[in-house]
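Only a single protein chain was left out; the remaining protein chains are all shown in position.
Naming follows writing order (A, B and C), and every chain is counted from residue 1.
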Amino acid sequence: MLTIKRLGIDDAYVLIAGARAKAQEIDVPMCIAITDESGNLIAFERMNGGKVTAITLAIDKSFTAIGIRKGTHLLGDANQPGQPAHGISSALGGRMVAIGGGLPVFAGEEVVGGIGVSSGSPAQDLSVAEAAVQAFAASQGK
Amino acid sequence: MLTIKRLGIDDAYVLIAGARAKAQEIDVPMCIAITDESGNLIAFERMNGGKVTAITLAIDKSFTAIGIRKGTHLLGDANQPGQPAHGISSALGGRMVAIGGGLPVFAGEEVVGGIGVSSGSPAQDLSVAEAAVQAFAASQGK
Amino acid sequence: MLTIKRLGIDDAYVLIAGARAKAQEIDVPMCIAITDESGNLIAFERMNGGKVTAITLAIDKSFTAIGIRKGTHLLGDANQPGQPAHGISSALGGRMVAIGGGLPVFAGEEVVGGIGVSSGSPAQDLSVAEAAVQAFAASQGK
Partner (left out) sequence: MLTIKRLGIDDAYVLIAGARAKAQEIDVPMCIAITDESGNLIAFERMNGGKVTAITLAIDKSFTAIGIRKGTHLLGDANQPGQPAHGISSALGGRMVAIGGGLPVFAGEEVVGGIGVSSGSPAQDLSVAEAAVQAFAASQGK
C-alpha cells in the first residue's frame, strides 16, 4: 500500500497568491493552474486580462510538470529537432506542453503537485511559476 | 459593435466563497467552476475531498448554463425520454451537461457568467450553486 | 464516375437569409449553419444574441441532416428509449444530433446540402430551418 503526499486546497491558494504577486510585479495578467500529483486540477485563476488560449495551456503545463517531474522548459529542450524526444509535444492529444511555465511542486524528494502559468512569454511564465514555488517553500518553512 | 458585461476575477471569488460556505454547511466537499459569459474558465476550486470526475463536470455545467441561459437541471427535464431534446447530453462531445448544479449568473437581464458545482447529488450541487448566486447578488446590492 | 450536385455559396446565403428572416419574425436570434452534401461547412451566421453552445449544435444538425437525408427531429423519434436507434445521439463523438432544427436541402430527389439551426426550442429551430428551405425552393423556381 502506498501513502501519497498531495497539495491541499490551502496549499494551492498559497501557490496562486505567489504567482499572482509576481504577475502583478511584471505586469502580465496570467492564467494560473494548480494540479495535484496525479495531474488533476485543484485550483485555477485567470487574472483579468489573462488569455483565453492560455487556460488549457496553464492546466496542461501543470499536468506535464507533475508527469515529467521537472519544469516544462526542460521538456522544451528535449522536444527540439535532433533530440530523441522530438515531437513529444504532440503526445496525449497535445497535452504534453514542451514550453516553459510548468513546474512540479516538491515536498522533500516527493512531487506533491504542479503549477502551470501561461499568457506571457515562456520566460515570463516560468518566472511567475518559480515565484509561486518559492512562496510555497517559504510557507512550508514556517 | 456590441458591449458585453463579464464577471471579473473578484466576482468569481465571491461566487466561490458563497459556494464553499454552503458546501461546508451541508458537509459535501465540492468542485466549483466559474466561467465567463462566453464559457471560458475564470476560476476553479476543488475542495479537499472533491471528486476527480467532478472537475470537468463542474466546468461543463457552468459552460452549459451560460449557453442555455438557465439552470442545467432544466436541461435535464428537456433531456428526458419522450422530450424533444432527449439526447442533448451527448452534444458538443458531451459538454452539454443536463444535470443540476449549473446556473447562469445575471447582472440585470444579462448573463455575465456561470457557475458549475459537482461532487454531491444533483440537488446538493444545485443548492450550492444557488447559494453562490445569492452571495454574488448580495455583494452587488452593496 | 459520379456527378454530384452541391449548394454553392450563393445558395448558402439564400438559405441563411430565409432563416434569418424567420428568426427575426419569431424574435429568437439563432445560429444558422449551411453544409454541403458531404457535411462540410459552407457558411455560418450567429445572429447577435445567438447562443454560444448553439454554434456546434447548428453545424452538427446540418451534418446529421445530410447524413440521414431527413430532418433531425425524425432522428429524435428514433433515438427515444425502446426504439432500435436509441442512443444514436452519442455516435460520432456526439455529432449525431437527434433534436429538431436540422434539414436536408434537396434539388429534385438529390440532397445537395443541409441546414442546421439552434438557439431556440427544437420546434422554433425547426420552423426557422423550414423557412430557409422554403426560401431556397422559391429562389430555384425563378
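In this section, a residue touches a chain if its C-beta (ideal position, glycine included) is under 8 Å from a C-beta of that chain, and two chains touch if they have at least 3 such contacts.
Keep in mind that this is a model prediction, so the values were computed, not measured.
**Student:** Thinking of the complex as a whole, which visible chains are touched by the chain that is not shown?
**Tutor:** A, B, C
**Student:** Looking beyond the chains shown, say which of B:Leu57, B:Val112 or B:Val128 touches the absent one.
**Tutor:** Of the listed residues, the one touching the omitted chain is B:Val112.
**Student:** Write down which of C:Leu15, C:Val28, C:Ile42 or C:Ile68 is the residue touching the left-out chain.
**Tutor:** Here the residue in touch with the unshown chain is C:Ile42.
**Student:** I need the residue numbers on chain A that touch the omitted chain, in ascending order.
**Tutor:** 48, 51-54, 56-57, 60, 73, 76, 79-81, 88-90, 93-94, 97-100, 121-123
**Student:** Considering the entire assembly, which residues of chain C contact the chain that has been omitted?
**Tutor:** Within chain C, the residues that touch the unshown chain are 8-9, 12, 38, 40-48, 52, 55.
**Student:** Counting contacts across the full complex, list the positions on chain B that touch the omitted chain.
**Tutor:** Answer for chain B: residues 1-8, 11, 36, 38-40, 107, 112 touch the chain left out.
Operating definition for what follows: only the chains that are shown with their structure count from here on.
**Student:** Pick one for the touching-chains graph, please: line, ring, star, complete, other.
**Tutor:** line
**Student:** Specify the angle of rotation obtained when superposing chain A on chain C by their C-alpha atoms, rounded to a multiple of 5 degrees.
**Tutor:** Answer in degrees: 180, to the nearest 5.
**Student:** Could you tell me the distance, in whole angstrom, between the mean C-alpha positions of chain A and chain B?
**Tutor:** Using C-alpha averages as centres, the distance is 26 Å.
**Student:** Nearest whole angstrom, what separates the Cα centre of chain A from the Cα centre of chain C?
**Tutor:** The mean C-alpha positions of chain A and chain C differ by 43 Å.
**Student:** Which parts of chain B, given as residue numbers and ranges, touch two or more other chains?
**Tutor:** none
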